[in-house]
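Pasting in a structure now, in structure tokens, and then I'll have a few things to ask.
Just one protein chain is left out here, and the rest sit where they should.
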């Protein structure tokens, strides 16, 4: 039985994991870098140990240091959260070697799913649809044309070494194949020094839909339905919801079964996510598997009613799954939005800094998973995610209204955040109608960055407030006589009580 | 259609009602007394109007003033919350007269249920079980003995004019009837100047279980299952949960049907609660009906998945109920605990004052309905309830663990609160087993007020912290040279930035 | 340099050996502590000692030397003792027993005054009733007393610790 867990992570996910540990009566051990001494996970944990300088490759990514603290603190298990070492097969193995339970899958599962080509082959073998195409090098235009005819147009010619949209050409007509290959190859050569290109079916209106799965060590696998994650900016998810507005019951069951089969194909253990790309006609293709907890797991927790971190721990403890597939159903609608310390007015430039003031929304159907507090200085070394706001309601329409209500009342000052950008998304007709794909933000760019017109009256009220504050400060300064007044460390409300006489 | 609602209340319930209004796109109007200018409901509302001095009988209870503001602000409806004017039949009538929708039942329903004797008679007529006994004066010992034999022992002899436990005698043997009546009469005479006494069946192990109902203006009535409210201190509920650990499916259905019948008996419209007293054998008796929203309504919302305030507004709008009884079911377990500004160490003396610092618990399954904020001064004029912490989990056991986790992380300083007392209740074996009745707090008094033994190490850490803070202040004082330093109005983190030079 | 620090009834001897940033070496009653202590929010400290993470909240208690210290499950009154505090403390010891004023620890409203100036009241008798947040509290005298002065009247709104009645 696991009695003490080291959380090899920071930020909101570390705190979130610790909450479930506390509910299970399990002690928690935090590790922290130089920049994280005052971070919430250090304050929340039962124990906390320093592991190195601020850059994560000198602290949160150093396997040796983490294992050393696990042994020192007598932790019997390690939860990796997401990011950092969570999908590191070596770490999973090393934990095993040291007799410490890794709360996650085996190195084999991580490796198989981590390598795109191996994953693709494994999925094909398990009869799971993958995006039609080839990972082999294109030899000549003729064979390419044959492949493309088999796959069906449109297709994408992609550089094997590619990334960042370079060395890619969209082909909509068979007559364009030859020139597209030539262009892609030459761009690939220049950009990556390697002109290998391959073919993949192009999904015109792609939706990113993923399935949560849970698998125990006895071969039992269940899925906890889908999450719709198509609202993305630069491949970073911004808003997720479940159920997906695109989905129907038949396809849901089919995809769920395929997700379970995918997990079984790698003897998966623990919580994992199968990502699919889905077109408007609900054709779906395996994209990849995330062999860890996802950032957006809370919407599944809310709609299915299961604490995923507790299930991870139960599975790691060698327990059988408590639920059968038929025990589970989706109840109502849940939406998560991610609040980043980024400035939407300056092309989402990250905005580390000190939090001055926070007002959090509360009440019915609202969950907050965050980690910052007033006075906390968000370090520049890590992810700009500061909080996740999750709502639930009976219907999608009510959930959107609730999320708007909550965002309206969510105030964070000191750093710029994406709150207003999120409010814009919720006002956007394409989002409201549920008819959106991964191009949503790009296609609605103008709407999303537009600002409400400034109303003269609001301006006047702003002027009055600043002015009154200013003259209040001046007035308070006048009768200053005593010499030894100082700003103390206390939360002072009203000047008089804030003065210390020593 | 209701477009603007005046909330004739303050505190957490006013804010809670406004949240649902905002989700419905309805504008909100706050009213506030002298003491409440800085209260959260004033800040949260779209509009806010002063209605009078701090004592509630000069502000929140003055019907004329509230109606005047409703007309001035062009509100088309008034939500009374709980307490104040929420069960005032005249107010319901006056709203009607002024053409303003009262979000609550008719004066007839309020009056019928408000008078205990009329309510009892109405319930008997509707075949709803009431506590056996008589509301008539006992004429002589002989007739009393006959009645008692009919009702069954034990019984309570009670003073009609009674209250505060005076003029009451418990009778367990028929031979004691005569002396008990004599004693009760003489005590009633001394205490109230009226020696009228009556007989009521005594429930040995009473449970307070209530049913939430919703009724539209077309005669449709549904119940939303029960709430267990037996954890009470001086008749004030402290912790509520649903489902009740005492309940079974058969009795739940029976009681639910009786609750619906009770509402129908007074042509009820809106949200209401039928309170029952239940013994260990699940015999149940109508106690009273609350013709308004209850403080503990969130646990029903969580388990049934319905926003009760929205339903109240829909009903007031003349809409039909959206749900049939069969659409509803209880999902999981929810517990609410009430956090009061009271000092458990000093016999729960109320503790108004300024909130210095708040840390709220977040995460999975946690809802907070509160209204205080850092720097807010809780006024002495109103209820000491400052916040409600509501949790949900799949099972009762998990819900208790979650509530403990949340309370552990809930810190309010500046005023004394009942948080530690609530933690004690959750540790109490009788509560954990679910075997408790309304005597729970009284019977577990010693356990609940006992303190954990102070550990020397905690003492030393406390000493070190205070000492380090003190010497830090001293050190900061030393290099003070500039003369014009002042504590400004800002949230200062770190001394340097807190200094203004004018 | 060593200080005296009072915690509730305990008086501890505290000596700071070394302080470098948030790393502190300190001796409390002869026991040596090596702690990592940092103020994370105004008035809230995070302390790590031997790997254990503590959260301590300090509230100043009417003086820069007095604190209410909240640990996980307990609340302590802590006072840093210096020359001035010692003097005040010694002086305080002189007037033992009941103070000569009746006051309420909480703000509230005077509901009823049950005595007149010059009344002689018996030990345990209620002299004034104050209400706050819908609850009434009765204030009694501990010994037989003479009512010297009444500083408030029924209906008055009072502050916490405000003198209400002077007794002798």
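For clarity, chains are labelled A, B and C in written order, and residue numbers in each chain start from 1.
Operating definition for what follows: a contact is a pair of C-beta atoms (placed from the backbone, for glycine too) under 8 Å apart; a residue touches a chain by one contact, two chains touch by 3 or more.
Just so it is clear, the structure is predicted and the values come from calculations on it, not from any experiment.
A.B. asks: So which of the visible chains would the left-out chain be touching?
C.D. replies: Checking the complete complex, the chain left out touches A, B.
A.B. asks: Just to verify: which one of A:154, A:245 or A:350 makes contact with the chain not shown?
C.D. replies: A:350
A.B. asks: Sort through A:136, A:397, A:442 or A:460 and give me the one touching the missing partner chain.
C.D. replies: For the chain that is not drawn, the touching residue is A:460.
A.B. asks: With the missing chain put back, one of A:4, A:189, A:264 or A:420 would touch it. Which one?
C.D. replies: Checking the options A:4, A:189, A:264 or A:420, the one contacting the hidden chain is A:420.
A.B. asks: Considering the entire assembly, which residues of subunit A contact the chain that has been omitted?
C.D. replies: With respect to the unshown chain, the touching residues of subunit A are 341, 349-353, 356-357, 380-384, 411, 413-414, 420, 451-452, 454, 458-473, 492-493.
A.B. asks: In the complete complex, the non-displayed chain touches which residues of subunit B?
C.D. replies: 29-30, 37-38, 42-49, 72-73, 373-376, 488-491, 500-502
One rule holds for everything that comes next: only the chains that are shown with their structure count from here on.
A.B. asks: Need the most distant chain from subunit C, centre defined as the mean of C-alpha atoms.
C.D. replies: A
A.B. asks: Using mean CA coordinates as chain centres, what's the subunit A-subunit C distance in Å?
C.D. replies: 48
A.B. asks: For subunit A and subunit B, let me know how many angstrom lie between their CA-based centres, rounded off.
C.D. replies: One centre to the other, that is 39 Å.
A.B. asks: Touching at least two other chains at once: which residues of subunit B meet that condition?
C.D. replies: Residues 356-357, 469, 472-473, 492-493.
A.B. asks: Counting only residues that touch at least two other chains, what does the list for subunit C look like?
C.D. replies: Residues 39, 41-43, 59, 64 of subunit C touch two or more partner chains.
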